[in-house]
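Of the protein chains in this complex, one is absent; all others appear in place.
Our next item is chain A:
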Amino acid sequence: MAARRTTKKTNVSGDELKQFYRDMLLIRRFEEKAGQLYGMGLIGGFCHLYIGQEAVVVGLEAAAEEGDKRITSYRDHGHMLACGMDPNGVMAELTGREGGYSKGKGGSMHMFSKEKHFYGGHGIVGAQVPLGAGLAFADKYKGNGRVTFTYFGDGAANQGQVYETFNMAALWDLPVIFVIENNQYAMGTAQKRSTSTPDIHTRGEAFGIPGEAVDGMDVLAVKDAGERAVAHCRKGKGPYILEVKTYRYRGHSMSDPAKYRTREEVQKMREERDAIEHVRHLILEGKHASEDDLKAIDKEIKAVVNASADFAKESPLPAAEELWTDIYA
């Protein structure tokens, strides 16, 4: 990890810390449950878990305002939960049921919520980058002051369309925040084997786009950086790049044995840098809550996640007629 833990003794409130804890824990428990349902054959195909990266979306959502947009890749469950989408609807989409966000027709990689301004869920690496800039283009055209969080990984950062987009986003001063979630592995290829320079956030320099590296295991540092980026965009100064250094604990997808890194490396991250443990520590150290209070939150989250799994199992398969709907508006 190049980025250091950058949290100062903050003036963050206990309530806010507890909210971060709750939001991150929801993602982790939800993803563990999704992995379990996959194992039971209830979820099929590709399923990319977000475990380890929770602080990225939770920190950035804390910097967003109502009406701001977000778009991401196929590792999207965390983004949906963080922006307030219903865990039941997300889990039921994973199981391909009628109650899912896309009525079971999208799956893990293709979910959307117009209501929550979540624009997918895109399965083609890098494709969401120009799409996100396009959302920002629409906002600028309408002059509504909104910004778009466009998430992509260190792997996608090598796609040509990313740089085509950087050029136009800077040329047209689009209010888009490019969030590079650098979890250090593009599927099984370590960053140093695929990427010519270690600091991806500097790649905007050629286009005049400011960028910074952020400790993605520290939700407070992420929120802090997010606020800087949002302020920049809202002032009409064009795009901003945040390279958020994070780590995925699980394989790239469910069928990835992750032999490209050692178990010790993963274990070290979990033990020393876990984002949820970090917030837990801050809460207890600051005496914002007791162990028992946190246990109560754990229990509450477990109930929400279990309810989503029950919903996702009980929701019926989509009707056969759904095959032929939603092809044309």
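FYI, a contact is a pair of C-beta atoms (placed from the backbone, for glycine too) under 8 Å apart; a residue touches a chain by one contact, two chains touch by 3 or more; residues count from 1.
FYI, contacts and distances are computed from a predicted model.
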item: Hidden subunit of the complex - UniProt protein name among "ABC transporter permease subunit", "Cytochrome bc1 complex cytochrome b subunit", "Pyruvate dehydrogenase E1 component subunit beta" or "Putative oxidoreductase"; value: "Pyruvate dehydrogenase E1 component subunit beta"
item: Contacting the left-out chain in the complete assembly, out of A:Cys233, A:Met254, A:Ala275 or A:Ile301; value: A:Met254
item: Residue among A:Asn88, A:Ser102, A:Gln191 or A:Thr246 that touches the chain left out of view; value: A:Ser102
item: Residue among A:Met168, A:Leu284 or A:Ile297 touching the omitted chain; value: A:Met168
item: Of A:Leu131, A:Val279 or A:Ile301, the one touching the omitted chain in the full complex; value: A:Leu131
item: Chain A, residues in touch with the chain not shown (by the definition above); value: 32-33, 35-36, 38-42, 44-46, 69, 71, 100-106, 110-114, 119-124, 127, 129-139, 141-142, 160-161, 164-165, 167-168, 171, 249, 251, 254-255, 257-259, 263, 270, 313, 316-317, 320-321, 323-329
